[in-house]
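Here the complex is missing a single protein chain, while all its other protein chains stay put.
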Amino acid sequence: MNTWRIARLVAAKDLRVEWRSRVVLNQVLPFAALVMVMFAFALDNDTVLTRVAPGLVWLATMFSLLVIVQRAFAVETADGALDALQVAGVRLGGIFLGKAIALAAQLAVLELMLLAAAIVLYKTEVVADGIVLLVTTFVAATTGLAFVGTLYGGLAAGAKGRETLLPLLMLPVVAPVLIGATRATEAALGTENATPSDGWPWIGLLTLFAVVFGVGGTLAFGSLIDE
Amino acid sequence: MNTWRIARLVAAKDLRVEWRSRVVLNQVLPFAALVMVMFAFALDNDTVLTRVAPGLVWLATMFSLLVIVQRAFAVETADGALDALQVAGVRLGGIFLGKAIALAAQLAVLELMLLAAAIVLYKTEVVADGIVLLVTTFVAATTGLAFVGTLYGGLAAGAKGRETLLPLLMLPVVAPVLIGATRATEAALGTENATPSDGWPWIGLLTLFAVVFGVGGTLAFGSLIDE
Amino acid sequence: MDSVVQRVVQPVVQPVVALVDVVAVLGSFPALAGASLSVNRGEILLLRGPNGAGKTSLLRLCAGLLPVERGTATVLGCDLVADRTSVRNRVGLLGHSNGLYADLTVADNVRFWGATVGASQHEIDASLTRMGLANRLADVQVAKLSAGQRRRTALACLVARRAELWLLDEPHAGLDATGRDDLDVTLRSAAAAGATVIVASHELERAGALATRVVEVVGGQVRQVAE
Amino acid sequence: MDSVVQRVVQPVVQPVVALVDVVAVLGSFPALAGASLSVNRGEILLLRGPNGAGKTSLLRLCAGLLPVERGTATVLGCDLVADRTSVRNRVGLLGHSNGLYADLTVADNVRFWGATVGASQHEIDASLTRMGLANRLADVQVAKLSAGQRRRTALACLVARRAELWLLDEPHAGLDATGRDDLDVTLRSAAAAGATVIVASHELERAGALATRVVEVVGGQVRQVAE
Partner (left out) sequence: MTGFMTSTTSPAPSDRAPTSTTFSRALGTAALVGIGWLIVFGLFLSPNDRVQKKGVRILYLHVPSAWLAYLAFIVTAISSAAYLSKRTRSLTWDRLAGASAEVGVLFMGITLLTGSLWGRISWGVYWVWDSRVTTTAFLFVTYLGYLAVRGLGGTHHQRARRSAVVALLSVLEIPLVHFSVEWWRPLHQQESIANGKLSGLMLFSLFIGVVVFTLMYVWLVLHRQRLLAMQDALDDHGLEFAIAERREEAVF
């Protein structure tokens, strides 16, 4: 059966797991909110805060991403389901896409919440003409993050002490997203009187990133999780 | 057999697990270092950085703490060893102390590295007469964090979706440590020309915190993990 | 009832499994050290042998999970040396672990694994009935099941996959009397419908009665057993 | 050899296990619904019965892991209703899962569990020999072992704990012929030395031959079985 149907199957399965366990909803969302507060708290200086708010949104997203990805693959490895999936001949590209889709869905919800939090906590206000840029940024970045997360999540899933290997693998890779998304968001929010036009170049980076890891992942996922 | 011998036994076991798997050494330390770098990225602005460096050191510590605690209890729950421990009648207070000790040892190493990183990355310099304060802060904070981490780690270990419940429970509680340690460190490093004398009051808070959770944990750990 | 195994199998000239002097390593250890085995279509083969002899490794190799280090291995006409993934969608493996999603219900699990081969709802129900799960258990979360009930669920998932080659690792373990009977009936009818079955087991009476042929695995090699 | 079970047991007047109309719940489900059972010192009792009948729950209750909801339960003279933890250090439980530390070696594990009751090095070695692990395996990480080798390790840990009441959940599953013999010898000598053994199993021939008495668990109740 074709890769695409597998992807739909796996995505549906992952979302159903979340639906039955409510883990992301009840625990990761509050966690993300907390991270925001903690940052603001550690930085503890309003002018600094508004200045770096966009960066913090993405930092918090990144940490939550870690948690969600960990969870997504803990589900697979807990009882050796990943083996079963491979044997089931479920095309690994399909698994990759499927898990990425489910991940992106959960991330999107999360980011919306974080942005809202940022606007309240850090007094960042959204300028009308930045909206388009903002939305584009979030879509591009989310896709990219979902792909990277799935790719390295799968890689770490096989390894020993995976709960700690994942961050190590992932953070350096997502750094570009962090920068790109931050700059683009700054432009959209007009932080330090940046204008939306400054933002679009970064979108290019984000999109490139998403495409590279999307294609790369679909092709390479198999060889990664195949021990 | 008495609580103290159990504690030594469990601590030795945990450290041996780390010795054989090298997970904290090879994965958490780099992770912490990465987090520091990420922060530097997110707020690329030297003046801001040096100003908030102490806060960031402790933020990074906090996130690494999450990862280490998760790992520490993943080891226990992976194959139902926690059940076995309880049946073995190993005094739960003993388990608590033991795991806390092992955790503190690992944290200490981590913090030293973070501080070094901060000094290099953020160009914060240590003033001689701040050293004593600095050391005291690290000792007090580390003890407190180890206790809290073990206590809530144990609580979450029983629960479904534990990898995500832990942060929710832990972060708000460690917030005081975050404040206290940050302020004390600032005082020690003379950030914003604070003087060591400003720091000592905070040590009080940190010590109180450590004592409360140490005693509380030793007494209450049983009822928390008892399923 | 046979609907669950009605996938049409075109007659194969060569044996379903043909291993010649196969060497396979786990880490640095040669779990299989020159194993040769040939299994024909419709056979029910029992692998017996001491702990650590290589039974699980042999099954995983046939499922394309373990790479062939030396020798030649052909399964269902696919050359595993050239591409061990090619065979996957046509074999079904039940390992020591069940490969179930603990958060999902029994029915959810069987439905998912069935869907990977496009099984109809009717076939899903048939599989559940086969393992005596078409009752209150069908809608209970797997996490809440007893050990044997989980094993039944895993078997139901396997049945729903309608594989041409069934590989089972100690399928009887944990099953009660009726469960064992259900299992034997299922395997026999699968074999009768043209599938091939390989069972690794330590319950020699039970599995011996089921099998059409017995071989012994010792020290990573396969040894014929005189009737 | 008997050194491993030489802990002196002072003669008890009342039965070792005395359950009367015990109700115990998992979540909201009464896994035990009015179970009554009495076991005398030196007995080897076999619990049989269908999957989900309540065998595991019964064993966990006797080990003080499962609270008594209604009825009265006395184990080794300790009243589980008043304080279910009181009995723990005197019973040993082998559940469906092994409760081993995968990162440690076989010897490490046995040493740790032995240490919880202050076993000497000589007793540790004796336990290893008992389960045929005093060879190259002793220094292999548990993570690398085969299923049966892990089960052996878990049993060795149990032996090292020299409990007065042994509770075993399907101890034979996964063991090869010699392993089973080793196990039976161990349990018989333990009983001979004054310990009491309760075994839950589905391998009626094997376990039946071992047991001095058989009862059936059905629907959360215990039913006597006519010889």
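First chain written, first letter: the chains are A, B, C and D, and each begins at residue 1.
Operating definition for what follows: a residue touches a chain if its C-beta (ideal position, glycine included) is under 8 Å from a C-beta of that chain, and two chains touch if they have at least 3 such contacts.
Nothing here was measured: the structure is a model prediction, and the numbers come from that model.
Displayed chains that the missing chain touches over the full complex: A, B, D (touch as defined at the top).
Touch with the chain that is not drawn comes from one residue among A:Pro30, A:Pro176 or A:Gly216, which is A:Pro30. Residue B:Leu169 is the one among B:Ala12, B:Ala78, B:Ala105 or B:Leu169 that touches the chain not shown. Listed here are the chain D residues that touch the chain not shown: 23, 25, 27-30, 33-34, 53, 67-70, 81, 218-221, 223. Residues of chain A in contact with the chain left out of this view: 26-27, 30, 34, 37, 40-41, 43-46, 49, 120-121, 123. One chain is missing from the display, and on chain B it is touched by residues 151, 155, 158-159, 165, 168-169, 171-173, 175-176, 179, 183, 201, 212-213, 216, 220, 223-224, 226-227.
Criterion: only the chains that are shown with their structure count from here on.
Taking the mean of C-alpha positions as each chain's centre, the chain lying farthest from the centre of chain D is A.
Inter-chain centre distance (chain A to chain C, centres taken as mean C-alpha positions): 37 Å. Inter-chain centre distance (chain A to chain D, centres taken as mean C-alpha positions): 46 Å.
Counting partner chains per residue, chain A shows two or more touched chains at residues 21, 160. For chain C, the set of residues touching two or more other chains reads 103.
Contact residues on chain C toward chain A in their complex (touch as defined above): 63-65, 85, 88-93, 95, 97-105, 108, 112-113, 115-118, 141, 157, 161. Note for the complex: chain D touches chain C at residues 26-27, 29, 49-52, 56, 96, 137, 144-149, 152, 169-170, 173-180, 202-205.
Within the complex formed with chain B, the chain A residues making contact are 21, 23-24, 26-28, 30-31, 34-35, 38-39, 41-45, 48, 51-52, 55-56, 58-59, 62-63, 67, 70-71, 74, 160-161, 163-165, 167-168, 171-172, 175, 178-179, 182.
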